[in-house]
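Structure first, commentary second.
Every protein chain except one is present and positioned as in the full complex.
Chain nomenclature is as follows: A, B and C, assigned in order of appearance, with residue numbering initiated at 1 for each chain independently.
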Amino acid sequence: MDLAHSAADEAFRAEARAWLRAHVPVDPLPSLETEEGFAAHRAWEAELAVDRWSVVNWPAAYGGRDATLVRWLLFEEEYYAAGAPGRVNQNGVSLLAPTLFDHGTEEQRARVLPPMATGEVVWAQAWSEPEAGSDLASLRSRATRVAGGWLLSGQKTWSSRAAFADRAFGLFRSDPGAPKPHQGLTYLMFDLRASGVTVRPIARLDGRPAIAELFLDEVFVPDEDVIGEPGQGWRIAMSTAGNERGLMLRSPGRFLASADRLHRLWQDRGSPESARNSVADALIGARAYQLFTFAAASRFLDGESIGPESSLNKVFWSEYDIALHETALDLLGAEGELADTEWAERYVFSLAGPIYAGTNEIQRDIIAERLLGLPKGRR
Amino acid sequence: MDLAHSAADEAFRAEARAWLRAHVPVDPLPSLETEEGFAAHRAWEAELAVDRWSVVNWPAAYGGRDATLVRWLLFEEEYYAAGAPGRVNQNGVSLLAPTLFDHGTEEQRARVLPPMATGEVVWAQAWSEPEAGSDLASLRSRATRVAGGWLLSGQKTWSSRAAFADRAFGLFRSDPGAPKPHQGLTYLMFDLRASGVTVRPIARLDGRPAIAELFLDEVFVPDEDVIGEPGQGWRIAMSTAGNERGLMLRSPGRFLASADRLHRLWQDRGSPESARNSVADALIGARAYQLFTFAAASRFLDGESIGPESSLNKVFWSEYDIALHETALDLLGAEGELADTEWAERYVFSLAGPIYAGTNEIQRDIIAERLLGLPKGRR
Amino acid sequence: MRFLLDPEQRAFGDSLNAMLAVADTPSVIRDWSRGEHARGRALWSRVAEAGVFALAVPEAYEGMGPRPVELAVAFIELGRHAVPGPLVETVAAAVLLADLPDPGPAKRLLPALATGEAMATLAWKAPYALDGDVAGTRLAVTSQGLHLSPGHGPVRPSLDAARRLTPLEPGGELLGPAPARALAYARLTTAAQALGVGQALLDKTVAHVLRRTQFGVSIGSFQAVKHRLADVRIGLEFARPLLFGAALTMAPADVAAAKVTACEAAYAAARTALQLHGAIGYTAEYDLSLWLTKARALRTAWGDPDACRADVLGAPTLSGDRRW
Partner (left out) sequence: MRFLLDPEQRAFGDSLNAMLAVADTPSVIRDWSRGEHARGRALWSRVAEAGVFALAVPEAYEGMGPRPVELAVAFIELGRHAVPGPLVETVAAAVLLADLPDPGPAKRLLPALATGEAMATLAWKAPYALDGDVAGTRLAVTSQGLHLSPGHGPVRPSLDAARRLTPLEPGGELLGPAPARALAYARLTTAAQALGVGQALLDKTVAHVLRRTQFGVSIGSFQAVKHRLADVRIGLEFARPLLFGAALTMAPADVAAAKVTACEAAYAAARTALQLHGAIGYTAEYDLSLWLTKARALRTAWGDPDACRADVLGAPTLSGDRRW
């Protein structure tokens, strides 16, 4: 048992730190949820990519550095500690790319990944539909077979980043006659600017268009944009969903940086005693999450897979994140209600945590049933 | 809308205050959960009864003062503010007596109530059985018809006060062939020293024998000790259970006094800021409970009945009481673990709150289903 | 002691509720958030006609107040329908003006507040006042006393888009000292508003979970959902008596207790409402958002939880150790 990083890993960390110190913009970029801010964040991705810092854990062939999971964690610590911008292509990098590595073809990887790494193509996810929230098996959007490809029709919603993104990926019902609802689904990528696609941005609580609704009317998708076998989409998506809930959706570096920011805010406000325990708990929670992740990464390096344990992770970080930002707003007192502050924007972002990527209610059911062995309820 | 009490009510309050000031023992009585303490508390009941303060809301004929609900509330405020002893006969006064007023005969009232008022006869409740906790309809102890009465056999448990009490009351299955489990139950009173009764005291978490298990082997009960009609026990008990959860189980006076005690403890410990919010919440919660009860009492005086609203009350006071005592133990620091302090005894007592008189899980189901109109779960 | 609303008080609340229920407040709120005040002003007039502002204004100035219990009744309904505008500020301003030693400003300004012809806003040793761009009477309390502010700065957005925060220009006519009684009225009406917001959130969420199905059943049948909503109900039910108790005594500690409790209950209702609505609740276009964001903003308006708890602890006890 050992928490010390190897000299080579520390050298990697130092290189990242130095690069970030030299490159991170002094003034924060405009909000990711505006057209201007989106473009600025896309340019930042390109800047990262020039020195191969945008996707450190990918193979060098696609723009990465073949970084191990540990190095990715160290990079993330440095990235957030440096106050670097939010990642506009997180959907692509953390959800689609792992799927392509596991289930895509070499041709797909070569075509899709490099422009993802540079931010040239920014991806939106298209999982949910109006009537299918936690119950993903009830998807109704269709993919109909035509010569050389498929026609997509239907409606997707809560598509994050879709307001300004280029392409999207999701599941479509290709075999409505399949015996069970989660059979007969196909995993496809499609162009958000293709004929037949209507993107309707949806403002989140603070009015920023962080999400969108997609209306698809016979949108043609060539066969080359099907991932894996048609009809196998559910299985493929579940492996992505496992990843989504797993290690890479929220890196500890993000929360270590948030906790430090909160601690500074507390000190700037005169270290009020009434917030003392909440601030201490934020610091402790960030450390707990960091170490929990190191343990999971160590198991992963030992060849173990990360299964329902990822539900523990999801509940923890999402509720931690809200508690931290509630403490911050409380420290701000009456100014806490101002919407145009970084704290407010982060608070609103945190509120989505317990809802998406599998609601925390679903996650607690999974913990109870799969980790504790309690009987399946009727839900 | 008016919170001011009438001059007559204030005079009643002042009379109670003066009496208590003159009579409440300077040193606390020994613990109710010891033989010595039980006897001392029984003597205190007798002292109360001499001046008709033991059952103020009963008719004068049975030892009371015909006090209204409001006067009872004022008496309770004075009683706990004076630091007067715990009430050894609470089971009898708050559970059995209301049942006798509603369902008993005049003969029963005349025979049972006066010695209850003086503490000459102390009552235990005998509701639960080992396999019937929240699911009271599944009771299995039997009452078998014999000439002039009934023979009781079976096992009761969690019988509070039974270690030292004189008599008990509960439900027994008199018609095992009844079509539904909650039919065919009869409400009876019996002597804890009768032939065939074995009382096994059970120590609670801190080792004090606050409860007991009762083994009944053909215990004879004369017909005069059946309350209401045989077979109607469930309906009669439900009216008592409603009362149990309702206004009179935990008077606001108790929590106002607890909150003041906590506030003094906090001040004695130098008013540590870290406990500030918890102490304030204890003060606020006691006031909320007092006012909630005044509102309920006002509705009651208007002729409204208190139905599922009593579930709100049960959850509130039971969780409030634990939070208050946890704050106190935290204020005591390392001394908080000492078992021989009043704070520790009260803390242990508070822990039972969310479990008995209908678990808080059941109460939340009731609130959701009966007050909010949500569908019945499968339970 | 009869701690229940009188029939007339109940009827007053019911009639406000009925009036507001058909006023399409969501559209009014969305207009207001964009700085389009026409429909908001019209609604304001109807609220004034119902007598709400007159409840804060003494009879000497064409009002019938101050009547804190009725104000609490009214503000529960204003919160239930998320009515926008400087409602609390107008009440507090009215109390403040009436309390001035010099009757001049009250004579000049109060009648228009009572009738709804004018709105007032008020910054109490704080950098922003609500809706300074629409309030005709802009008051600022500084260490010198109460000023009539000569103007306002640009609107700064609140998380509750209907709350348009404006700095007030410093200086202006000094009207006199600023008695603290007005602060208690601001807190009381904020607490009432929060309670109404929380009740609306609970009602909307109960309706949603009955309607919404997942895995083939109404999500309202899941025990975890039921228990969360039960907790919201408990929180609101125990805030309510504190509110009316405070309205009867107007003691600062009572008002502070009501403020923190009602606002915490409303915020807890908002958190639960958002979680049980899921993604749709997270969107600004779904009307729920108008209540969710208001619950957050009211929590820190006119005294954040820490300040209120401090006022509870700092209050003298009534007789010996007896607080209440």
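Following the convention adopted for this analysis, a residue touches a chain if its C-beta (ideal position, glycine included) is under 8 Å from a C-beta of that chain, and two chains touch if they have at least 3 such contacts.
Computed from a predicted structure; not experimentally measured.
Of the residues A:46, A:194, A:238 or A:284, which one touches the chain left out of the display?
A:284
Taking the full complex into account, what residues of chain A touch the chain not shown?
The missing chain touches chain A at positions 1-6, 9, 70, 81, 256, 259-260, 263-264, 276-277, 279-281, 283-292, 294-295, 297-299, 301-302, 309, 312, 315-316, 361, 363-365, 367-369, 371-377, 379.
Where does chain C touch the missing chain, residue by residue?
On the chain C side, contact with the omitted chain comes from 222-224, 227.
May I ask you to list the residues on chain B that touch the chain which is not drawn?
The list for chain B reads 128, 133-135, 157-158, 202-207, 211, 272, 274, 329-330, 332-340, 344, 347-348, 351-352, 354-356, 359-361, 364, 378-379.
Here is the rule we use: only the chains that are shown with their structure count from here on.
Let me have the rounded angstrom distance from the C-alpha centre of chain A over to the C-alpha centre of chain B, please.
54
List, in ascending order, every residue of chain C touching at least 2 other chains.
Expected reply: 222-223, 225, 305-306, 309.
Where in chain B do residues touch two or more other chains at once?
276-277
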